[in-house]
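Quick one: the structure is below, questions incoming.
The complex appears here minus one protein chain, its other protein chains still in place.
So, chain A:
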Amino acid sequence: MTPPTPGSPAGSPAAPDVPADTGATALLRFATAGSVDDGKSTLVGRLLHDSKSVLADQLEAVEHASRSRGQEAPDLALLTDGLRAEREQGITIDVAYRYFATPRRRFILADTPGHVQYTRNMVTGASTAELALVLVDARNGVVEQTRRHAAVAALLRVPHVVLAVNKMDLVGYAEDVFAAIAAEFTEYAASLGVPDVKAIPISALAGDNVVTPSATMDWYGGPTVLEYLETVPVGHDPSAEPARFPVQYVIRPQTAEHPDYRGYAGQIASGVLRTGRRVTVLPSGRSSTIAGIDLLGEPVDVAWAPQSVTVRLTDDLDVSRGDLIVPEGTGAEPVQDLTATVCHLHDRPLTPGARVLLKHTTRTVKAIVKEIPSRLSLADLSQQPAPGALAANDIGRVVLRTAEPLAVDDYADSRRTGSFLLIDPADGTTLTAGMAGDAFAGAARGAAGEAAGPTDDEGWDF
């Protein structure tokens, strides 16, 4: 009953005749940060509404709920605050994921609350984001919360940061107000090592520069927020980075048709894999050659991040889940001692001596928290030495010892192979999010390094 797709065998990545309506657009994941007071809900609501992503029954439900709460205008925050407790308390508890699209791109928006447990939630939302949208109120400029948001974006190595200077209507659409805020923020973000900052003057309420260009700020010649989201580079060219392939699962059909097939299934974490290339399997260090790559059933010569593929090797090595396949001579040296910047997520504090599980790519090993040398204040980037413990929402440095060697990259080089979780072995709770290496790039790194002591001079530079 489904009409055949012309000329395209099902699932073939090389199908030349993709029908126009499959809409082969790229996917941009971004996170918003800011409080209700900054107009974040209004901005998100306007992005969704003006891109026609809020449908009639949803708007009707929001209008109904708003009226029953005695509000005159529909409260667009109710679109994202889906849980009973959130509606009852009028707060956002958790990261909400929203989906919208324009003819140019598909977007996944991680909407993170600005107040309660904001660090934990923003860290979560930013971990997969390629862009962070930070809001400030033009009347207040860069405040402590803005600096926290910029610091989280820098810490999680979100490649692009947009500063939306909101409520320009309340400062008379004055160019000098915007310019001063933009300059202060850009300088601060640069000091944290954020590679790309774009400041945009907006009024989410009036609609200036959100989806349509402002009629009142002709001094601003740049893109609107939506135009910027539609055109910012997605990802980066994987050929510019070393290949990393964590093995998830070994595929062995053992059928009459495929008696000897042995393929290593995984998602390419970074870089490009090619048939015929020499590779090393970590942590064992044994080398082989890529005999073939299967892209979900179709053989290909080349594959790249983040494709899910199955890799076959020429040699019959002992490879299993948790191993990392890298081009020969490029992998991180497997180590058992690890220094990292972490965000503690759980209400039970993290203390030196804690025995945990460490989940890195597809490998989970036992680990001990050896030391917590410092705790970082996101507001002023000051370091508190020897804090004794990290509480929920704390950022700090930890020194870990693992039971088995791990080939961990610097998080600055690879978000995928430089990140890990600490898990409570007793009940499986996710305790802590970790990033191998230093907290920040750039100038702030020096300041952070002084308090952290000699552990900072281990060649995490990039």
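Descriptive notes on the structure:
In this section, contacts are C-beta pairs under 8 Å (C-beta built on N, C-alpha and C of every residue); 3 or more make two chains touch, one makes a residue touch a chain; residues count from 1.
Here is the rule we go by: contacts and distances are computed from a predicted model.
For the omitted chain of this complex, the UniProt record lists the protein as "Sulfate adenylyltransferase subunit 2", which is one of "NADH-quinone oxidoreductase subunit K", "Sulfate adenylyltransferase subunit 2", "ABC transporter substrate-binding protein" or "Phosphonate transport system permease protein".
Screening A:R67, A:H236, A:R278 or A:R348 for touch with the missing chain picks out A:H236. The residue from A:G172, A:P306 or A:G388 that touches the chain not shown here is A:P306. Where chain A meets the missing chain, the touching residues are 1-5, 8, 10-11, 13-27, 48, 51-58, 61, 65, 79-85, 87, 93-106, 108, 120-121, 123-124, 127-128, 230-239, 248-249, 251-253, 255, 257-258, 261, 265-267, 272, 294, 296-297, 300, 304, 306-308, 310, 321, 345, 357, 359, 361-362, 415-416, 419-421, 423, 427-430, 433.
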